[in-house]
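Our next item is chain A:
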Amino acid sequence: MNTHPEREINIEVPVMVRLEGEGALSFQASNGKVEQLHLRIYEPPRLFEEFLVGRNYTDVPTITARICGICPIAYQMTSILALEKLFDVEPGPWVYDMRRLLYCGEWLQSHALHIHLLAAPDFLGFDNAIDMAEDHPETVTRGMRLQALGNEILRLLGGRSVHPIGLKVGGFHKAPSVDAAQSLLKKCEAALDDVRQLVAWCAQLNLPEDQQQFTSVAIHNENEYAIMPGRLRSDAGLNIGFNQYADNFAEEQVPHSTAFYSRLNGHSYFLGPLARVNLNFSQLPGSVKAWAEAQGLKFPSADMFHNVVARAIECHYALEESIRILKAYQLPESPFVEVVPKAGVGEFCTEAPRGMIYHRYQVDASGSIRAATIIPPTSQNQLRIEENLKSSVERFGLNHTDDELRLFCEKIIRNYDPCISCSVHFLKLDVDRC
Partner candidate 1 sequence: MSAQPIANPYLPYEAEIVERIQETPDVFTWRLRFVDEQLHQQYEFQHGQFNMLYQFGVGEIPVSVKNREQNLLTHTIRVVGRVTKAMAELKAGHRIGIRGPYGRGWPIQDCTGKDVVFITAGLGCAPAISAIQHVAECRTCFGRLVIMQSVKHRSDMLWQKQYDEWRQLPNTQVLLAASREKTNWPNWERGRVSVLFEDAIYDKQNCTVMLCGPDGMMSGSARMLAELGVPEEHIYLSLERNMQCAIGHCGHCQFGSAFVCKDGPVFSYPEVKEVLGHRGF
Partner candidate 2 sequence: MKPRVAVHKFASCSGCQLAFINMGEDLITLTELVDIVHFPEAGPLGPEDAVDIAFIEGSVTTPEDVDRLKGIREHCGYLVTMGACATSGGIQALKNNADSDAWLKSVYAKPEYVESLSTSAAISRHVAVDFELWGCPVNVRQISWVVRQLLTGVEPVDANEKVCAECKRKNTVCVLVSKGEPCMGPVTRTGCGALCPSFGTACYACYGPAEGINTEALGQRFIGLGLQPAAIAQKFHMINNAADEFDSAGKSWAAKQEVSNEHSS
C-alpha cells in the first residue's frame, strides 16, 4: 500500500454518504503538497428565489419549505419573520413561544439524526448506522427515539415533520389542544434521561482532535439562548442587526468553483452548533450548563470535533426549553394575528440546526413578492470546510493511504453536518479528472 507522502494523490469520492443531500469530495496532491481539496456540491439548481417572484406572500412559507426537507422549519420561519418584520406584524408571546417550541423540535430531530445515524459510525468505526445497530443497538435506538420526539414536537404545531402545514405569516393556523400539549409534555419529560445520557456519551467519545482557527458567527439575544430574533455576533467583534447583513457578508464565485462562497468582510467564518455554544454558552439554562460542565466540557472551544458535543448540548437545551414552554401551555385567544401587507423590504436571520440562515424579501403593496434572497448555512460554511480540510490534512500527513485520507476528509466534512439539499445556491461542478 502506497503511503509515500510525495506520491500523486487523486481522490475522487463521487457520492459522499451520510450527508444530507448529495455532495462529492475531490482531493489532489502531488510532491507532498495539497493542490486541490474541495467539497463539491452538485445538487442541481432549483431556482427557488425565482419561483417566489409574483407569488402572494401567503405562499412563501409553503414554497420555501421545499428548499430543504431536513430543516423546513428554518426556511418557513425565517421567511415568515422577514415578512412580518416588513409588515410590522407583532403576533405576541403565545406565537413567539410556539415558534421556539417548533424550532426546538427541529433542532432535536436534526441533531439526533446527525449524531446517531450520520456521525456516530465515524467515531465507532462502522460504515453506517444499519451495521452499527448490531453492535450498538442502544445508541441507534436512542437516536431514533430522540429524533422521533423531535418529529412529534414538529407535528403538534406543524401537522407533519417534513414540510409542516401549520405555520403562516401572522402565527399558526390552529392552536393545539391542551390535552395534546400535556401528552407531549409527558413524553418530553420522559426523554430527559436520554438527552443527558447523550451529552455524557458524546463527551466520552474518542473524538479526533482538530484545533482550528476560525471565526464563530451566531445570533445573540440578550434574553435567551438565541434561535430567532437578536443580533449577529462573532467572536471577532461583529455585532450587527439583521438589516446590516448585506453590508458585512458577501457571496462570491471563486475561480476554482462555481459554487457560491460566503465571506464575512472578506474572510471565511463558521456557523452551527459549536459557533452558537461558543458565543452563547453562558445563556444556557443552569441545568444544561451544569450537566455539560460535569462532563468536563468547556466552551468556547477551537476543536472542530466539539461540534458533535455542541449538538448534543443543544439537544439537551431543546428538550428543556420544550418542557418549559409546554408546562406553561394555555390556549390562546387566537393563534394568529391579521396581516395587512405593504410594500417594502424585509430581512431576517434565524438559527437553523446547521447555523444561521438569512432571508430577504422585496414585496409590493398587494403583498406580491418582487425579489427574494435566501442564504442557507451550508453555503456560508463551505469556505470554512475547505480551509479546515486543507489544514487538517496537512497536519494529519499525506503519509497515509488513500483510503485513510479519504475517510479522514469525509469525517471532517460530516462533522459540519452540511446539508446540501438546500440547493438554492448550489451549482453542479465539472468533475476535475486530473
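The candidate set was assembled so that all candidates are chains of the complex that A comes from, given by their letters.
The rule we apply is simple: a contact is a pair of C-beta atoms (placed from the backbone, for glycine too) under 8 Å apart; a residue touches a chain by one contact, two chains touch by 3 or more; residues count from 1.
Nothing here was measured: the structure is a model prediction, and the numbers come from that model.
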- Query: Given the complex, what touches chain A, 1 or 2?
  - Reply: 2
- chain A to candidate 2 touching residues, read off their complex: 15-22, 43-47, 49-51, 55-56, 59, 62-63, 66-70, 72, 113, 117, 121, 127-131, 133, 141, 144, 147-148, 151, 159-163, 165-166, 168, 173-174, 253, 258, 421-423, 425, 427-428, 430
